[in-house]
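A single protein chain has been omitted; all remaining protein chains appear in their positions.
Here is chain A:
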Amino acid sequence: MTGTPRTLAEELRTRPDGGLIGLLRARPDLLSPVPGDVTQLATRAGTRASVVRAVERLDRFVLQTAEALAVAPDPCPYDTLGALMGGEAGDRAVAAELPRAVAELRAQALVWGPDDRLRLVRTARELLAPSAAHPSPTGLGPTVTEAVAGMSPGRLQEIIAAAGLPTTHDPVTAAAALTALFRDRERMAALLDTAPAESVAVLDKLLWGPPYGGVTDRPAPHLQWLLDRGLLLPAGARNVVLPREAALQLRGGRAHHTTEPAPPPLSPTTERDPQLVDNAAASQAFTALATVEELLKEWDLGGPAVLRAGGMSVRDLKRTAAALDTTEQLAAFWLELSYGAGLIASDGEADERFAATPAAEEWLQLPDPERWAALVAGWLRATRTPGVVGTADAKGRALAALGPHLDRSPAPEVRRRALALLAGLPPGTSVPGAAVLARLQWERPLRGGRPVAGQVSADGAGDAAGPAGTPAPADDLRSRLAQWTLTEAELLGVTGRGALSSHGRGLLDLPEDTTAPTPAETDAAAARAAARLAPLLPEPLDHVLLQADLTAVAPGPLHRPLAEALGVLADIESKGGATVYRFTPGSVRRALDAGRSAAELQEFLTAHSRTPVPQPLAYLIDDVARRHGHLRIGAAAAYVRCDDDALLSEILADRRAAPLRLRRLAPTVLAAQTSPDQLLDGLRAMGYAPAAESAAGDVLIARADSYRTPPRTAPTPVPDGPPSPDPTLLAAAVRAIRAGDLAATAERKPVHAPAPAPGSLPRTTSAETLATMQAAVLTHSALWIGYVNADGAASQRVIAPVRVEGGFVTAYDHTADEVRTYPLHRITGVAELADDSV
């Protein structure tokens, strides 16, 4: 092997195993399937899809470095890159960070070659280099050579002459001379000294991009001056462009208006007592549990209908929001949270409705910390984002809560990263959300996300585009995800007053090097966090305070059975740290309807009250009980019977009883023509307290059954890309690649390869195949290939390759006389044809 690698594959081959493992971890898409050898690995690392994926995951400074490399000559010495990044004057911060950026690009196999010959992978270069269709964030235009490519030689001569350069007939020499002029600082300065002020103003406007401007058929004199000297070169019919070399010279050599070598600081910080933060977070965690519980209770008898397109209707969302006493946006969050934790789902019946799942029943029985852990673990890994509910997606579909199309793949990663940033601060410290967003944007900038305003009219009519370094507005998906994360973390009690709580830190307490934890790891972390949360949650109480104004105050959370029993016997009036219950005749009747007797109720209150039961309350219960069941209604015959015939007369005489169509059967019995239900309602509306009775004469206990879906699993998150590989897989993969590589490149005894027998398939190594194919694309020559089709049948074909990309070769197949696409790995070998054979 030679000292300097000639290809990316060769360089990768020389890297230690650790380096390859790092590459595969950073770009796990290269692993599926495991490449056969290093050549395959390098090929795959150079495919467009994979490069795009890798480039999107670079931080802003590394991306800026890659962008600078894309506008630099190829290969590019390190010093040249340094000058592009730091300007001619140099920039200490950039100089300090640049080695890191280059190392990162190398590690990701986006850059290879020694420092004096840095090479950006070709696909990355194509991706990042400026073109008319894809302006670069650098704001630079094409090089002189590129820009003059289509120009008439005569026009080029005129430019050369106007710029004061020696005339030449060769366009290549002419372009080189112009390039050299623009690169020479002194000559350039001399040229600009003669420029009219308006021309300089135009240059200033185009300087930081976009470099394109519009001109009319008869450009103004100051534009004509620039056009004449090649400082503006035509780009299409009515557009002109400032060539790259000229722009760089004017910029003092800098590829970027502003470089951001260091991440934006997380500031200003606010420090609070960590204990205070933990308490605030714990109280919010408790509220979160109460809210979900309330939602389940609200839906106990079955939730709203599922829309035909999936999800909940806006009206049902509003109703749920009202029931939870919150906004629709927050209601959507609680709904999705419950859905993500598998507590609610659609029942899958013919008239589909949402309802609590059987898992919800189990969840309700768990202790508070465990319930919290279940919610938070579901939240952390969910890709469904309630934040988009109520908006429309790119296709104009309205996004409904619990509906389809809510998955946003980067959500879990953004969530984790945002929390990790908070975890990096000292306990109890919070920063404004904007600082977190700015940091996240730096870490994962949007490629081309910075505003590239519409074309500037070189005539001066348009407004100047902002400098290329302006940060993107914070409305991209990742920023919105981060914003939601911060809000949701507060709602869940992961953070308190904006700072990560100590139990919140537990969530991030994962084995080292875990970028995307498995569900099991998330559950474990959530359980650990919950364990830390447990002592902070208020202890459930077993007593209430009864008062003469017919209220009961629970000065804290109650044990579940007590809370449930009280919820039936009294109406909840106020919630928060405490709960205020109010006893009304209606609520007492509800308890009696649920089958409790007055004596039981009195006993229940005495047992759970710290204070004596006030006389008015005892009286209320007895009074309602006295009237309760006084009237009895039969289901089958629909009758009213009562020992008190005056009461029946009273009912009959009441004109509100008319719709019930009552008729007196006996002094103590009335019959009705309506169903018992309507009859009950009607009489209650009139202020009576009737009780339903069975055919045998005993009181029917009306209690509604809970409604549940069949067993349902929680929705599976839809992560972005393949799962992160574990060390075992990584080591095995590298071993396999090495072995394949050894097989492919081991020096063999030189076998005199016999000319392939006529009719037998050509055999070449995959690297050779690829190289020959790519050469054939450039030379437009035809090749003879051996090919194995999907059924394993071998054949020989003559093809003229058109394009080699993504492991496929697109070629004109002379044998089949049409354009076909072949997977490279199916091609057994390739041989060039004699020139006269086609």
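Definition applied: a contact is a pair of C-beta atoms (placed from the backbone, for glycine too) under 8 Å apart; a residue touches a chain by one contact, two chains touch by 3 or more; residues count from 1.
We adopt the following convention: contacts and distances are computed from a predicted model.
Peer 1: Of the candidate names "Cytochrome c oxidase subunit 2A", "NADH-quinone oxidoreductase subunit D", "Leucine/isoleucine/valine transporter permease subunit" or "DNA 3'-5' helicase", which one corresponds to the UniProt protein name of the undepicted chain?
Peer 2: Its record in UniProt gives the absent chain the protein name "DNA 3'-5' helicase".
Peer 1: Which one touches the absent chain: A:Pro153, A:Pro404 or A:Pro538?
Peer 2: With A:Pro153, A:Pro404 or A:Pro538 as choices, the missing chain is touched by A:Pro538.
Peer 1: So which of A:Ala197, A:Ala653, A:Ala696 or A:Ala793 would be touching the chain we can't see?
Peer 2: Of the listed residues, the one touching the omitted chain is A:Ala653.
Peer 1: Looking at A:Ser131, A:Thr194 or A:Ser574, which makes contact with the chain not pictured?
Peer 2: In the full complex, the listed residue that touches the missing chain is A:Ser574.
Peer 1: Which listed residue (A:Gln157, A:Ser283, A:Ser313 or A:Gln796) would be found touching the missing chain in the intact complex?
Peer 2: Per the contact definition at the top, the residue touching the missing chain is A:Ser283.
Peer 1: Spell out, residue by residue, where the missing chain touches chain A.
Peer 2: Given the touch definition above, chain A has residues 276, 279-280, 282-284, 287, 325, 496-497, 538, 545-551, 553, 555-556, 574-578, 580, 611, 614-616, 619, 623, 627, 646-647, 649-651, 653-655, 687 touching the missing chain.
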